[in-house]
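Here the structure is laid out as structure tokens; the discussion comes afterwards.
A single protein chain has been omitted; all remaining protein chains appear in their positions.
Read from first to last, the chains carry the letters A, B and C; within each, the first residue is number 1.
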Amino acid sequence: MPEPNTNVGAMTVRKAGGLSRGVRVLRNLGIIIPLVVITLLVLTAIFAPLLAPHNPTENNMLARRLPPAFMTGGSADHLLGTDKLGRDNLSRLIYGGRVSLSVSLLAIAITASIGTFLGITAGYLGGRIDGFIMRVTDMALSFPALLLAMLLQIGIGPGFFTVVVALSILGWAGYARLIRGEALKLRNSDFVAQARIIGASPLRIMFRHIFPNVINSLLVIMTLQVGMMILMESALSYLGIGIPAPTPSWGSMVADGRGDLDSAWWISLFPGIAIGLVVLSGNFVGDWLRDKLDPRLRQL
Amino acid sequence: MARFVLIRVLQSIIALIGIMVLVFLLLRVSGDPVTLIRSPNMSEEQVQAIYHQMGLDKPLPQQFWLYLSELARGDLGTSLVKQRPVSEMIGDALPNTLKLGIPSFIIGMSLAFLLGMLAATRRDSIWDQGIKFLAVLGQALPGFWVAIMAILIFYQNLRWFPVGGMSTPAHYVLPVATMVFFMLPGMMRLVRSSMLDVLDTEYIKLARIKGLPERTVIWKHALRNALISPLTILGMLFAGIISGAVITEQIFNWPGMGRLAIEAVFGRDFPVVQAIVLIVAVMVMAMNLLVDIAYAYIDPQIRYQRS
Amino acid sequence: MAEVLLEARRLTKHYPVTAGLLQRTVGTVRALDGVTFTIDRGKTLSLVGESGAGKTTVAKMVLLLERPTSGSVIFEGTDICQLSPSRLKTEYRPRVQAVQQNPWSSMNPRMRVRDIVAEPLVVNTHRSPDEVRATVQHMLTQVGLMPDHADRYPHEFSGGQRQRIAVARALALNPSLVVLDEPVSALDVSIRAQIMNLLKDLQEQHNLSYLVIAHNLATVRYVSHWVAIMHLGQIVEYGPAEAIFENPVHPYTQALISASVLSAPEGAGPETKPIILTGEMPSPLNPPSGCRFHTRCFKAIPECSTTEPELKDIGEGHQVACILAY
Partner (left out) sequence: MSKTVLEVKDLRTSFFTRRGEVKAVDGVSFYVREGETFGIVGESGCGKSVTGLSILRLLPEPAGKIVGGKIILEGTDLLQLSKAQMRGFRGRKISMILQDPMTSLNPVYTVGDQIAESVRLHQKLPAADMVRDEVISALRLLKIPAPERRLHDYPFQLSGGMRQRVVGAIAMSCHPRLLIADEPTTALDATIQAQYIALFKDVQKTTNVAIIFITHDFGVIAQMCHRVGVMYAGKFVEKAATRELFDAPRHPYTIALINSVPRLDRKDERLFSIEGQPPSMMDLPPGCRFAPRCSSAQDICVQQEPPEVKVGEEHFVSCWRAS
């Protein structure tokens, strides 16, 4: 039965997405902006000490709740104003970015490696191991991470490390489930059978055939996870069970501003925008990567 | 089919015991738990009293057995901070959480399905682009920040809706909106892509060949098949909703389980946190079971395999 | 009699069917039940039959992708099922290669053609990179491709060209036996002829033995010296291709040929009334009793449902498993 190629036109159409020229330009533009934002974030995180005008944790009781410079009563010294303890918002925003990014990247590194390892073992070996790992993965996926973070908060006390553990303890499940699906498909594929026929060792098959074909999905998930982790970290910090004060974190900054919404609403406004911008860019890069590398992953 | 449900329930119970052990150990892993519970102004006797009350002076296995037997009697222990039985406190909080959770779930799901299908059936139209942008934005903005901004705009400036507590129906609007915001983007996107996949299939082409009006093709043939893959994510989404509930209750001062949990964490009220985690675990199990049963209802092949 | 390269003796393979959450076995799929055949050096044996006949399972046994439940595969005198993994890797694997059906999935999409064709050499021999590159170039020209194709990726080729790459890979180690699982059925009509001619030329040049799996009888007649007709895990008729096609004895073979004569234009063939089978294909999960074809056979008599027919010789190696034929 030859490959049923019923409507040749439609097939090419679907792959090309049938987009008009205008949208294609937008799409290219659509990837430049997010990339710029991400690079900016990384740079500010690395060079935070140089960029931040003030020490983010230095209280200044005289200059409390100053509005941003461009509003009446604002001072040029504090471009984005100050919070209820007189600390400079801009510096806290810059250092907050550093904290959020480092927590997220560390958590991603942990979850990606555990998840991929379990995914490939379950997918490639199959049988009872696969059944067990998938049962645990389904459990981990359906359990609210926030509650577990609370438990950890009490169990091992607040701290940078606790947040990373809180993000990673369930985060690996997403990778495991998806990578397992990919590995299963690859194990049954013709070219893996072919490799076994010529006598390639299981190790060679894993590294030369399975892993290269899984990297695409891995890259896509990791990019999309950047946003997810930042959102999760900021939620924990907002609730006060994330990064402990006084270290600045975008989530805790929003929480600090919660009380002064009527008088100093900008304290909560700017960190929220920062989170949104960064996560939006992360997701755009992830979507662009998925379209380029692996359109089948659409439902992610 | 009944046999299948029985096995699934059995498995859930085993998993539940697993979680109990995990929770039990997690709270005792950091050496002496009392040091965590001790707040500065507690005298030595009070600490000893709590120590004894918690049974922490006994060896671990015995503690666990004690903990299990209490649980079996439905006794979730007493709150260290409020000296009230935990089951009573949860009895007050749980209904409030459900009063917020259930309407949000219904509104959120139906909205997600309507918008997802709308986007899929009018591919690349302004509707589709708009909904996609809404979904992308929704998945990027932090829920707690959006809620605060909503309060800023609708409560402080426009005075449309009251905030804090749940006394009048108007108090429900912003919290439910926030909860819907948590679940809408992810589900909407999934419904759209699942619908697109189904609309590409041969049996949908055959439905059109039969001359069926597009309405029937979509609502009868496509929808039921498109329900299957979002169902798999429902379990994950439910976890997200519970996390969302904790945040929403904290922001809007909603007297539900979420706020109870937060207070318990800050008050180091360790039995309360433990009880809440267990109850959530039971809810999660029930949800997974419901999803499995719904599977069999929608997809006859699974029903056939399981009988 | 040509020299025997490979002999399968009473090959049997049963797959347990598990159901429910506790993975209890609730039945067995009897994919192969006592299949015996021989492949001569430089000759082609074709296994023909419909889906579920067990053709691909035989290929898996010969390629040792799976171990048979019972029975043995004798290659140049030694039973490969007994070989230790290391001896298997040095003595058997390099001598037996495969070409698979679907050209779109039998190659790693992320490897260049050069590495794909070279992989068998890299894994099994310790030749120097230059030697390997030379062999790859030689192989590509042998199958009618250009040397500069070596640096491209599989997705840059048409179905027919990919199948040529698959053949080049299979012949890289100069094997004695090549297993071809439906080698042309995924290709367009005009391209099929190109590949079939290529395979025949290579067989003559390198004295290769082929084990071909196919469901299209006309293709089988063109490439085969020996043919085995398979039905539900058993061989029902076995013999030289000419004998099978000129004088088919088993009712199932006659039905298959009559159905496939459709693929010979009406004008040319004798005006025989086509044999149309009734009833549905039985499932390998619980095959019919006695002769497994009796539920669809147009010549069935009561004894067919009780006695299990054995393959009997009816002259010059032409064997049939049907009680009406003895």
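The rule is simple: a residue touches a chain if its C-beta (ideal position, glycine included) is under 8 Å from a C-beta of that chain, and two chains touch if they have at least 3 such contacts.
In this text the structure is predicted, and so the values were computed from the model without any measurement.
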Could you tell me which of C:25, C:197 or C:306 touches the chain that is not displayed? C:197
Considering the complete complex, identify which of C:256, C:304 or C:320 is in touch with the unshown chain. C:256
Absent-chain contact - pick from B:133, B:219 or B:304: B:304
Touch residues of subunit C, complete complex, unshown partner: 50-51, 158, 160, 188-194, 196-197, 215-219, 221-222, 241-242, 245, 255-270, 274-278, 280-281, 296
Considering the whole complex, not just the chains shown, which residues of subunit B touch the missing one? 123-124, 201-203, 205-213, 221, 224-225, 298-301, 304
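Heads up, the rule we're going with is that only the chains that are shown with their structure count from here on.
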Which pairing of chains gives the most C-beta pairs in contact? A-B
Tell me which chain's centre, taken as the mean of its C-alpha atoms, is farthest from subunit C. B
Select the chain whose centre, defined as the mean of its C-alpha atoms, is least distant from the mean of all protein C-alpha atoms. A
Between subunit A and subunit C, what's the gap in Å when you average each chain's C-alpha atoms? 50
Approximate Å spacing (C-alpha centroids) for the pair subunit B, subunit C: 54
Roughly how far is subunit A from subunit B, centre to centre by C-alpha average, rounded to an integer in Å? 21
Subunit B, residues touching no fewer than two other chains: 11
Going by the contact rule set out above, which residues of subunit B touch subunit A in the complex? 11, 15, 23, 26-27, 29-30, 36, 124, 136-137, 139-146, 148-149, 151-152, 156, 189-190, 193-194, 196, 200, 229, 235-236, 238-240, 242-243, 246-247, 250-251, 261-262, 265-266, 268, 270, 273, 276-277, 280-281, 284, 287-288
Given the complex with subunit C, which residues does subunit A contribute to the contact? 1-3, 131, 189-191, 193-200, 204, 208-209, 212-213
What part of subunit A is in contact with subunit B in the complex they form? 14, 18-19, 135, 138-139, 141-148, 150-157, 227, 231, 234-235, 238-241, 251, 254, 257-258, 261-262, 265, 268-269, 271-272, 275-276, 279-280, 283-284, 287, 298-299
